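To start, the structure itself, in structure tokens.
Here the complex is missing one protein chain, while the rest keep their positions.
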Amino acid sequence: MVTTEAVDEAGAPPSAARYLACWIALVLLTGLTFALSTVDLGGWSLALALAIAVAKGSVVALFFMHLWDHVGAVRLVLVTAVLFVVVLSSLVVADVLTRFPLALPPR
Amino acid sequence: MAGDARLAHHFSSLSVQAHAARLGMWLFLGTEVLLFGGLFVGYAMYRTVYRAAFVACSHHLDRALGTVDTLVLITSSFTMALGLHLARGGRARQATAALGATLALGLAFLAVHGHEYAGDIAAGALPGRLYRAGVELPGAGIFYTLYYFMTGLHSLHVVFGLVLLGWLTRRTARGDFGAGWDTPLELGGLYWHLIDLVWIFLYPLLYLI
Amino acid sequence: MSKPADLDREPARASYLTDGTTVRSWLDTRDHKRVGLMFLVAVLGALFLGGMFAMVLRLSLLTPEGSFVGPTAYNRLFTLHGIVMIFLFLVPAIPSAFGNFMVPLMIGARDVAFPRLNLLGLYLYLIGAVLVLGAMIEGGTDTGWTFYAPYSTSTPSAVVPVLLGIFVVGCSSIVSGINFIVTIHTMRAPGLTWMRLPLFVWSIYGASIIQVIATPVLGLTVLLVAVDHAFHVGLFDPAVGGDPLLMQHLFWFYSHPAVYITILPAMGVVSEVVSGLSRKNSFGYKPIVYSTLGIAFVGFFTWGHHLFVSGQSTFDAGFFGVASMLVGVFTAIKVFTWIGTMYRGAIAFTTPYAYVCGFIFFLVFGGMTGIALATVSLDAHWHDTYFIVAHFHFVMVGAALMAFLAALHYWFPKMFGRAYPEGWGLVSTVLIILGFNATFIPQFLLGNAGMPRRYYSYPAELQALNVASTAGATLLGIGFLIIFVYLVVSLRHGERVPQNPWESRGFEWYTASPPLKENFEHLPTFSHAPHDYQEGHPHGR
Partner (left out) sequence: MNELLRRILFLPPQASAASVGIDHLHFFVILTTILVSSVAGVVAVYFMARYRRRRRDQPTPHLEAPRWLEATFVIVPLSFFLLWFRIGFGQFVEMTSPPADAMDVYVTGKQWMWKFAYPDGPSGLEVLRVPEGRPVRLLLTSRDVIHGFFVPAFRLKQDALPGRYTQTWFVATKPGTYPVYCSQYCGTSHSRMRAAIEVMAAGDFDRWREEEKRGRALQRDTALGAADDQPRASDMVALGRRLAESEGCLKCHSVDGSPHIGPTWLDLYRRTTTLADGTTVLADEAYLTESMMDPRAKQVRGFPLTMPSYAGKLGAPETAALVEYIKSLRASVVPAPAGGPVYEQTGGP
């Protein structure tokens, strides 16, 4: 009595080489983001560092945490959680940017 | 361990039970992401308000130690994934070695981070009102408040992860997990990978801006 | 399941109530029905306690200078009233008590996905309640249930134990949310597709999603306020550079969806009662499902309407105002669908149905005053006055509590196998609806007159309205006492009921009442939507 929820396709277990490749990718990305931080890119440094962090995060989430193999609700959970953190951050930052200047802490 | 001894009475099959456990664990990991999310919101807001102070304070942090921490955690995530892979392949002894390596790397992370805290406290970089170190700009105390909250909460989760890993390593050594049954090890692995995921985002925000 | 032979004869085997009667069998139970029952007793205790606090507040407000209790005691009582009613009654009540009991029965499962986790949720709730109420020994705290910094971080009163208690109750809420989502995803009996789920199960699913997403942020906020109170590290303390508005943003990111955690299951109960007692399929099954998910999702974008006059930017006020308007439309769709379901039905005039009519009036009136508040300019006058107090009592007491009482009466035969006295039920319904109106309509007018909330003493010319409100509160209190009395009495002396006293074709009525320990002798299969009263398949599954 299998429920309609698609249970993961337990095909051939992924080979160890895949994990090694992921590890190397992560180390390289860490080196890259460290190198980029020494170069002063002005406004872009944060955006670039976050982009690299998202790349590293998705490598860990997809392969180490096997989201690559499982379909369905499991993937949705992480995406929803991150989405709501972004929603909360963007609305709070929007409030700070458009607030009456004297209502902000003196800076 | 007979296959169905672990099948709870109210589940229809072992794979459905494993799927349920995995979905439950992922929902819990979602709440952990949101718990840290609240701190990321505080970081985003105060970075917008105190931009200069945040950049100055970030340079005061020890970037090298931060990078070492990141590499240690990434490697521990790798050995964790390897451990699960080996356990599924039935090679319990090698899996125990991999999990042992993960434990060691986790402890190394705590050691490096403790050393970093000691350096900060010695330099007088205490949170909020107690901030005494160097950066004269308004908001420096807030940066360190956030720094201690984010890395402190993360380190607390590393400690929980290590306790969990210790229990899992002992069970792997006893050969509890094999091709047919690996759910506790998989869920423990997910928790450890989440700790690594959170640090991957903490590292650039605190050390590299 | 072939033709259900055991529909009419008495259950030969012991029901979940009588199967194991030692105290240990209750405290160490794995049975979702027993956990639900213990939650029901706990939340009723919280309701009773919160009601006591409310009565003391109302008595103190009889005179402009407040003679019944001193200002310090008054401020701590309204804080406790808020905390006990919201965190210990409204949020857990319908999901943890009736959700635990009914969801497995409705989806044809023997138990929830993680039975031990379910029991852990109950113990976390009790520990949290002990922490919160234990702080009363040290005098409790007077920050209000919102804990706004920097007052909450600088008050000498015992605010930290209360905050930790709320953190633990929050953990219980997360645990029950996770349990329900996994149960509904993985343990539906064969044939029960998503679009055949009973509407109560959908509402619990929506409420659980909100619980899982919103409660962690409350957990963090509560911890940050506790640490800021203890060590003054200044995250919310402006003297050190922090910003009190950040605390309000984080707090209301949980606390507004929290009211949807309360109202969605209440709407689910009303959908079941309206269909069940009118013998009518829901007038719009899909619209109610999409409205439930719509409220669960859009509800996360509206928290800023609590900050219109607290220093938030005008741009954000505009964004949150529009989002609050959108979320109001989903409620309108549901109300229309319920009334449509009543149309040309065969309505059994019973206590649950009377509560549903009260529910509809209070939800529409309370909901639309919420829309009035979301028009931003009116909020400048009404914010933090008794208009707000009346608005959320209309929605929380008028709607959510009435639905809780409707559920209590509608499922009383299912849970205990006994009938409650219909006559007394209707008397108490009339008392409660009249008492409720008499309590909170004057508070709308007090708000218009400009009486701020959390006021120990008020200008003398507002005394008449306050006295009327107190009189109404007394009537309300009497109504609740009557219910409490006749329900407890009919636990023992109520006459035994057959399996399906309401002739309802909701899925939960297809097991014995009270159900067996393992719910079904053999797992059911489903081939029809719930509440399908057409001929041809009398047993509706």
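Order of writing sets the labels: A, B and C. Residues in every chain begin at 1.
Heads up, the rule we're going with is that contacts are C-beta pairs under 8 Å (C-beta built on N, C-alpha and C of every residue); 3 or more make two chains touch, one makes a residue touch a chain.
Fair warning: this is a prediction, and the values are worked out from it, not measured in the lab.
Within the entire complex, contacts from the absent chain reach the displayed chains A, B, C.
The chain omitted from view is touched by exactly one of C:P104, C:P244 or C:G472, namely C:P244.
Screening C:I347, C:V427, C:I478 or C:L523 against the full complex identifies C:I347 as the residue touching the chain left out.
Among C:P150, C:G206 or C:P524, only C:P150 touches the chain left out of the display. Against the chain not shown here, chain B presents residues 52, 136-138. Residue positions on chain A in contact with the hidden chain: 100-107, in rising order. The omitted chain makes contact with chain C at the following residues, 71-72, 75, 142-144, 148, 150-151, 154-155, 238-239, 244-245, 278-281, 283-285, 287, 308-311, 314, 317-318, 321-322, 325-326, 328-329, 332-333, 335-340, 342-349, 353, 356-357, 360-361, 364-365, 368-369, 371-372, 374-378, 380-381, 383-385, 445-446, 448-450, 452-459, 465, 503, 532-535.
In this text, only the chains that are shown with their structure count from here on.
Between the Cα centres of chain A and chain C there is a gap of 35 Å. Rounded to whole angstrom, the centroid-to-centroid distance between chain A and chain B, based on C-alpha atoms, equals 14 Å. Looking at chain C, one finds that residues 185-187, 213, 217, 241-243, 246, 249-250 touch two or more other chains.
Each of residues 16, 19, 23, 27, 30-31, 34, 37-38, 41, 45, 49-50, 138-139 in chain B touches at least two other chains.
Note for the complex: chain B touches chain C at residues 8-11, 16, 19-20, 23-24, 27-28, 30-32, 34-35, 37-39, 41-42, 45-46, 49-50, 127-130, 138-139, 141-142, 145-146, 148-149. Put simply, chain C touches chain A in their complex at residues 185-190, 193-194, 213, 217, 238, 241-243, 245-246, 249-250, 253, 300-301, 304, 311-316, 319, 523. By the touch rule above, chain A contacts chain B in their complex via residues 1-3, 5, 7-8, 10, 13-14, 16, 19-20, 22-23, 26-27, 30, 33-34, 36-37, 45-46, 49-50, 52-53, 56-57, 60-61, 63-66, 70, 73-74, 77-78, 80-82, 84-85, 88-89, 92-93, 96-97, 104-107.
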